[in-house]
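Excluded from the complex is one protein chain; the other protein chains are retained at their positions.
Presenting subunit A:
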Amino acid sequence: MIEKGKISATQMGIMMYLTIIATAILLVPAITARQAKQDMWLSPFWASFIGFLTVYIAVQLHQLYPQKNLIEYSEDILGKFLGKAVGLIFLFFYLHVSGIIIREYGEFIVGSFLLHTPLVFVMGTIILVCSFAVRCGLEVIGRLAEMIVPVVIIMILILLILLIPDMEVANMFPIMEKGMMPSLKGAVIPQGWFTEFFLIAFLLPYVADRNKAKKWGMISVVAVMLTLSFVNIAVLFVLGELTAGFIYPAMSAVRYISIAGFLEHIEAIVAALWVAGVFLKIAVFYYALVLGTAQWLNLSDYRPIIFPVGFLLLLFSIWSASNLMELTHFLGSSSPFYRISIQMGIPLILLFIAKWRKRASNSNQGKYQG
């Protein structure tokens, strides 16, 4: 195995939690609000079903091939040629998605804080920092997650508490005015984030306490669901119908915080902490990409390709969209189907074929024995 480090199931869960919410917390409220209106807080519940399903598929595949990750077992399932093809699809998908994540980060930083700094520089620095984390291996990324997540959770809680004076509970009513449909429609795009849980397919072989992996995967989904729901509620209470009009509603809501005329404009601090979350998200994607590439090319070590891949990531982040409008349009329209078809569709097919092959080989054995 290329990766010699081991992480605990808890670390995996924590890692995935931050990986999902890092960008979701920023973009999901507005995207959900466009469809679900005042029922936006319900949408994460529906979307999370996809999350549970994804974790289930990943864990099932893992149980069939305990020592291998997606790139490796797809060859076992589909044969050399098709397996490599599926691996290539995944690698390009993660290259593209990581590029988009880095672009989201860059657009946010340049748009909100460093107005005069070139986009490429902002994106380049985060890729550089992430590449150091990836170089240190999975163990270190897991430990980083353990350090960052408590801070992020505490920050979210403090922000929710500080926002209480600006909250208007009436914004929530009427609940389910037009039935379930708006909230279900609102869930279509957030489920794209939940499909990212399929990343655990790359982490599961390195989890030390395997029997707990499924449990922590599920706990992670629940935590993401609750966090998104709470953030949606908070944003809805503060901004009301205006939510859909913002690009980053959660950030805009934070601007409302003003305690005793002293604690104001803390969005820069919030953004700085959010950077820590995105850092981890990019690091996890980057790691999966680099590890997968090394396995796909049958390399013995993934470290030499970290910087070349980082350079590719920078290119893909520039190519992924020409401007922020195009990016949000892509995220709000076709991206959920793109994500679900690759991160859930292909694995589902793999799982069916794997199960079928296993059954076939079992019955064959039965025949010979009989």
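Operating definition for what follows: a residue touches a chain if its C-beta (ideal position, glycine included) is under 8 Å from a C-beta of that chain, and two chains touch if they have at least 3 such contacts; residues count from 1.
Everything that follows uses one rule, which is that contacts and distances are computed from a predicted model.
Participant: Since a chain is absent, check the UniProt entry for it and pick the matching name: "PadR family transcriptional regulator", "Spore germination protein KA", "Isoquinoline 1-oxidoreductase beta subunit" or "ABC transporter ATP-binding protein".
Facilitator: The chain we cannot see is recorded in UniProt as "Spore germination protein KA".
Participant: Touch as defined at the start, partner being the missing chain; which of A:L239, A:V254, A:A276 or A:A294 qualifies?
Facilitator: Going through A:L239, A:V254, A:A276 or A:A294 one by one, A:A276 is the residue touching the chain not shown.
Participant: From the listed residues A:H265, A:H329 or A:K358, report the one that touches the chain absent from this view.
Facilitator: A:H265
Participant: Kindly state which of the options A:L42, A:V86, A:A133 or A:L331 is in contact with the chain not pictured.
Facilitator: A:A133
Participant: In the whole complex, what residues of subunit A lie against the chain that is missing from view?
Facilitator: With respect to the unshown chain, the touching residues of subunit A are 8, 10-11, 109, 113-114, 117, 122, 125-126, 129, 132-133, 136-137, 140, 142-144, 146-148, 261-262, 264-266, 268-269, 271-273, 275-276, 279.
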